[in-house]
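I have a structure I would like to understand better, so I am pasting it below and will then ask my questions one at a time.
Note that this complex is displayed minus one protein chain, with the remaining chains in position.
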Amino acid sequence: MMETLLLLMLCPPLVGAALNGILGRRFSRGTVSAIGCGASGLSMVFALAAALNLMSHSGTADYFYNSYFTWIQSGNFTADFALYYDRLTLVMTCTVTVVAFLIHLYSRGYMEHEGGTYRFFTYLNLFLFMMLTLVTAANFPLMFVGWEGVGLCSYLLIGFYFPRKSASDAGKKAFIVTRIGDIGFTLGIALIFWTFGAVDFHTVFHYAAGMGMHEKEGVFTAICLLLFLGAVGKSAQLPLYVWLPDAMEGPTPVSALIHAATMVTAGVYMVARTSILFAHAPAALEVVSAIGCLTAFFAATIALCQNDLKRMLAYSTISQLGYMFVGCGVGVFAAGIFHLMTHAFFKSLLFLAAGSVMHGLNGELDMRKMGGLRHKMPTTHLTFLVATLAISGVPFLSGFFSKDQILAGAYLGPLGHPWIYWLATLTAGMTAFYMFRGLFMTFYGESRLDHDLEHHAHESSSQMTVPLITLAFFSIVAGYVGLPHPLDGLSNFLEPVFAPAQALLKSAFPESNSSAMSEVTLMGFSLGAAALGIGLAWWFYLKSPQIPARIAASLGGLYELLLHKYYVDEIYNALIVRPIRVVSEKVLWPAIDAGLIDGLGVNGPAARAMDAGGVLRRIQSGNLRSYAAWVLLGAVAWLGYILFVH
Amino acid sequence: MPILFYIFGALVILAALGVVLQRTPVYSALSLIVVLCALAVEYLLLGAEFIAVIQVIVYAGAIMVLFVLVIMLLNARREVPSSRSRMAGWLGAPLLAAFLFEMLYAVWDYLPAESANWPAARPAGPAPIGHLLFQNYVLPFEVTSVLVLVAVLGAVVLAKKEL
Amino acid sequence: MNQPFAHFLTVLTFLPLAGAVSIAFIRPDAASRIRWVALLYSVAALVLAMLAFFSFDSSRAGFQFTEVVPWINSPAISYSVGMDGLSLLLVLLSAFLTPLSILASWKSIHSRPKEFYLFLMALEAGMIGVFVSLDLFLFFLFWEVMLIPMYFLIGVWGHERRVYAAVKFILYTMVGSALMLVGILYLFKVTGTFDLQIILSELPGLWPSLPGSAQTWLFLAFFLAFAIKVPMFPFHTWLPDAHVEAPTAGSVILAGVLLKMGTYGMLRFCLPLFPQAARDFAPIISVLAIIGILYGALVAMVQPDMKKLVAYSSVAHMGFVVLGIFAFNINGIEGAIYQMCSHGVSTGALFLLVGMLYDRRHTRLITEFGGLATSIPLFSTFFLIVTLSSLGLPVLNGFVGEFLIIVGAFHVKAAYGALAAVGVVLAAVYLLWMYQRVFFGEVTNSKNKDLPDIDAREKFILVVLVLVILWMGVYPNPLLRRIDTTTAQVIQRVSAGTAQMAGGTAVKIGGPAQ
Amino acid sequence: MVPLSHVLALSLILFVLGAAGFIFRRNIITIFMCIELMLNAVNLAFIAFARQHGQLDGQLYVFFVIVVAAAEAAVGLAIIIALYRNKESLGVDDLDSMKM
Partner (left out) sequence: MNFVQPNDLVRVLPEIVLAGFAILVMVLDPFVSSGRKSTLGWLALVGVAAAAYSTSWTSLSPGTAFNGNVSADEFSMYFTLLFLFVAGLTLLGSVHYLERDGINHAEYYSLVLMATLGMCFMAASTELIMIFLGLEISSISTYILAGFKRSNAQSNEASLKYFLLGSFATAFFLYGIAFVYGISGSTNLTDLNVHLARSTGWASMTSVALLLMFVGLGFKVSAVPFQIWTPDVYQGAPAPVTAFLSVGPKAAAFAVVLRVFLVGFAGVSSLSFWLIWISALLTMSLGNLAALWQSNVKRFLAYSSIAHAGYVLVGIAAALAPGALNITRAEATSSVLFYLAAYALMNVGVFILIAHLAGPGERYTNVDDFVGFGFERPGAAACLAVFMFSLAGIPTMAGFFAKFYVFRAAIHSNLIGLTIIALLNSVVSVYYYLRLVVVMYMREGKSEASHVDMPASLGIAMAASLFGIFYLGLLPGSFLDLANLAANRLP
């Protein structure tokens, strides 16, 4: 049953992609989008069916595993095409398929006026397939397939508008930068193989669970750090986050699906999936939370000054991903996943709403040229507002619950640490500030639109607004699955998945009693931070809009620094990209290849041989007397040799 | 007897120097005839009467006549000094000296004693020589005839005005 | 005996030669007839190769389809052929790429088609011969003979600097094979035979009676020849020239098959015959391989000429193969063998694509292009797939081999794996950058505006290639299983040889370090 | 009797003088005559060795050498004549139409 369901979940997007990819050019736009949406819809249906199936059999097995065929086998190294389905997978597949389906629907409207729809839906379907492969894979190499596959689709979709250089640049950058992280993933798999003799989850996890704390801790730390390097690349963490802001060159539904809701969270999923390994390597976990926390803060600071709506959202995504890593890093994996889920809803909503704005404004993204749109785009405004509230951690919306769990964990979790908590809380405040700044600049205040746009601006069609509303609904309610007591909280739900890791961590780090009191206090701080952020945003951008400029002027350098995103791209360019290129172009190729090897090593001896020949042939002067002298020379030399030397 | 050998030996060397040093081919040719005749005397002293006679008749007589004839025919005058061979100019003399030294060294190494214990000379008149020639060396003898034939052929084909 | 019919390998080897002979009898101006005959013979060879593939018994160790006929009495040289998994795959690769090359040359070879196809067919015979020879002398013979058709293909139908490239190619290779010949003769002196199997069984017992350095020198003599062919850094400089100047078919065969002869030789001769020396040199060779990977990638990155870029990428990719071989474990070696095939397919395909582009625009300079994805979308798609396969994207063929190699090399030294993985990133850099510059962006050069997209013939070639690329990426098992016994034997010999030399200390090969 | 080594020394000197003439003389005919000098040096050695061994064979060899010398002379002079017809020169240093 399950094996069929999972296949049924995986196949529709693949078939859809194949159909559209091969024949799409001959299909009408309607057929293309119908195939695309239908495929993702089917996939969602089967994902939910699989979820129900698992739940109905809960208790009999913690997870489902089935191998379909052997993919790579070499010696002991076996990587099957095998699927692995447990509650974590359930959460992921459901989130992914639901969001994906909604975004597919949305795209029908969004891509209405674009060319190459078939390409778009092909890539999107392929992406869905790859993403599902990623989360259902039962071994590391297959997960890597999904991992790279989504990267490929990301590359293709970012570069969807390939005639634009910035788009193709961004796509290439995304692919290459995430691939740098993949070095870690690859090596991590290799190390896992040489450590455990297997690369499939159940074997590896089984071995790991059976080992005591501090056993082979060094190896575990190495494995986890390597895997985390992969996650850093994919989930755009410091220092490899640079590709994500540029990825906004892609169509907005893509940004919503890939670069907000699903693909970028793959890293978090991976860390959660391998929680048992990480539990053996507390040092690695500390690195995870530290990187996560720093990224969250760092990206938030950049987001403060962004004027491009989508870029602001991108930095926000980076920041939120940091949160998720903090959750995992401090040992509350469920919280990380919880945030992943809620974030998927509200962040994709934000992007889609931004897309709706763009759609209405002919692609304008500069918030300084917007304002007052709430009248022209009421639905968009409303849904954007909901999502903003959710991400800012306003109570009773999804973001509040998930963020709160992470913050609590940051303080109280097995590996929690006060500075992580405080930095995260500060970030929460900044998040509220910049999100509301964006909200206000876009939808409130006086309109700063161009004259032409003023007339053009319109609400999007229902094809786009319906998914917005649906997502808004999820953004509100998704948080409630996480409530500890009234419902069967997500943490409890995921208990079977994380139990071994939690147990291990608990034994190693007996945590201080998590009294309800302190949790409430912590909640208070975060609420306060959010409120402060919202208040400041209101003051700066609605009440007295001249203040930001003054602050910017007074901060001068710092503002410039933030506006230019700390010049990270420039620094990378100067320190890594350019040197490599210059060395290759100016040294390796001309000097080493052409000069040293070919010149000295190859043509050198050849030239020497020619030179020698040139000298030797001079013997042949044509003069008979010289010839006789040569003969005599030979005789004298040989005679001398055999008489005196030999 | 030895004194005769040395006298004619000196004559051989002097005449040979004449061959080498004369710039006019005819003088060289005349010097060469002297060399050949002096050598004939040496052969005689070494007990090779028949060869000594052949030397004078064939070599000094026939062959050298040919040389002189060609010199006259081609009107070969005093040679024009030219030095287009740096190799021969610079290395020639040292090489020759070295060669002579090496050969003498080897010969002296081989014959250290000054003793001159020659076996008794065998009679070397035409009869014993002829006997040997047609008994042991009949094949070389016949082959020389081919050689002479080749030479005749060659001389004709190369020197004849029209073929 | 699972041989499909008598003299199977002989027929397979000489069928292309028969094709060449048939072509020799066709009038030079009957170009189309010549092409069809060439295609027919090469397809027939492909069918036979596939027959071999399917009737190959992958559970049996040793050589199959063997055939031994005494050829020369003194010294005893026999025509001895046979196949194991390694040869099987490479023969299949050769037989696969040749018809494609013929198809690719269908319209681009206008001058002297007769000679062209004649040499191409002769080349195929030579290649197959190299891979099936089990007699050192026979091997050497094919190895050398094959240079001639290639030399002509480059020199006659090549581009501007073809003569330089052709001569460089042949001289470079000959320097290596000269030393190999010395090695072969020395082996003959020691063992009294050229028969590989006999040498393999007798040589281990002979080492004690030979000078201590004999193995080292022999290894180096063979290895240098193969390293030049691979080509390994720093012996690679003939490759860019040869590739750039060769006509498309030449480049395809050169990159697809000829380079594999080097790594084939390492696996077939260097490792099994000289295990101790192989182990002694493994660190140096691995480092050179890694330098090749990184260096090739970096230099490829800045090439202005697409063919040259692909050529340098071959240096990098073949570096992987060598790295895998000298990891001495199952993963490394199987990965290496797999990578040989997959590199053959992907790089062959890349050259075909660049050739198609050249047919259209008569230039290969990257700067001449731009925005082709707009003007020839279908072509761009195929190009993209092949590019992705070349940069090792999972599910496509390049990944399997590279991944196994990294896993294998990682076990030897973590740094090897790490640096090789860096090479994978660099592959993405240069390939995607090239792809971007050629296909993305606006169409800036008006000459690129109205290019015809691929025609049916080209589509056929590319679809076949893409199918193979996908198949090799998704279901590599049929290929991998056929090289299991070969790999195991190589490893067993390497470890046995070492154990013997090291006085019985067994060396652990492969397997998890639990 | 004189020692054998002295005869050989004479022969050697004669040989080297012949070689010297070959190297230093510019006239082709003279050079040719110098070769005759060298052959005579050999003849002297043959005779001396024959005497030394108490054989006649050595003398016979001289006989053959003289025949060869005669044949060479005939052919050589013919060649020189042929050359002179074309070149109008007997200078050996003029013979360098082919070199390097």
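In order of appearance the chains are A, B, C and D, and numbering begins at 1 in each one.
One rule holds for everything that comes next: a contact is a pair of C-beta atoms (placed from the backbone, for glycine too) under 8 Å apart; a residue touches a chain by one contact, two chains touch by 3 or more.
Please read these numbers as outputs of a predicted model, since none were measured by experiment.
Chemist: For the chain that is not shown, enumerate the shown chains it touches in the whole assembly.
Modeler: A, B, C, D
Chemist: Of the listed residues A:G115, A:G528, A:P579 or A:G634, which contacts the missing chain in the full complex?
Modeler: In the complete complex, the chain left out is touched by residue A:G634.
Chemist: In the complete assembly, which of B:V35, B:A76 or B:M103 touches the absent chain?
Modeler: Reading the full complex, the residue touching the unseen chain is B:M103.
Chemist: Among A:A82, A:A353 or A:L624, which one is in touch with the chain left out?
Modeler: A:L624
Chemist: Under the stated touch rule, tell me which residues of chain D contact the chain that is not displayed.
Modeler: Listed in rising order, the touching residues are 15, 18-19, 22, 28, 31-32, 35, 38-39, 41-42, 45-46, 48-50, 52-53, 55, 57-58, 61, 64-65, 68, 71-72, 75-76, 78-80, 82-83, 85-87, 95, 97-100.
Chemist: Tell me, which residues in chain B touch the chain that this view leaves out?
Modeler: Those residues of chain B that touch the unshown chain are 103, 105-107, 109-110, 134-140, 143-144, 146-147, 149-151, 153-154, 156-158, 163.
Chemist: Where does chain C touch the missing chain, residue by residue?
Modeler: Residues of chain C in touch with the missing chain: 71-75, 112, 140-141, 144-145, 147-148, 151-152, 155-156, 162-163, 166-167, 170-171, 174-175, 178-179, 181-182, 185-186, 188-189.
Keep this in mind: only the chains that are shown with their structure count from here on.
Chemist: How many angstrom lie between the CA centroids of chain B and chain D, rounded to a whole number?
Modeler: Roughly 6 Å separates the two chain centres.
Chemist: How many angstrom between the C-alpha centroids of chain B and chain A?
Modeler: Using C-alpha averages as centres, the distance is 102 Å.
Chemist: Mind pulling the residue numbers of chain C that touch at least two other chains?
Modeler: Within chain C, no residue touches at least two other chains.
Chemist: Taking each residue of chain B in turn, which ones touch at least two of the other chains?
Modeler: Only 84-85, 88, 92, 95-96, 99, 103 qualify.
Chemist: Where on chain C is chain A touching in the complex?
Modeler: Residues of chain C touching chain A: 168, 171-172, 234, 236-238, 295, 298-299, 301-303, 329-331, 334-335, 371, 373-374, 388, 393-395, 399-400, 403-404, 406-407, 410-411, 414, 417-418, 421-422, 424-425, 428-429, 432-433, 436, 439-442, 474-477, 480-481, 510-514.
Chemist: Over in the complex, which chain D residues touch chain A? Could you list them?
Modeler: So the residues of chain D in touch with chain A come to 19, 22-24, 26, 31, 92-93, 95-100.
Chemist: Which of the residues in chain B end up touching chain A in this complex?
Modeler: Contacts found on chain B: 84-88, 91-92, 95-96, 98-99, 102-103, 105-106.
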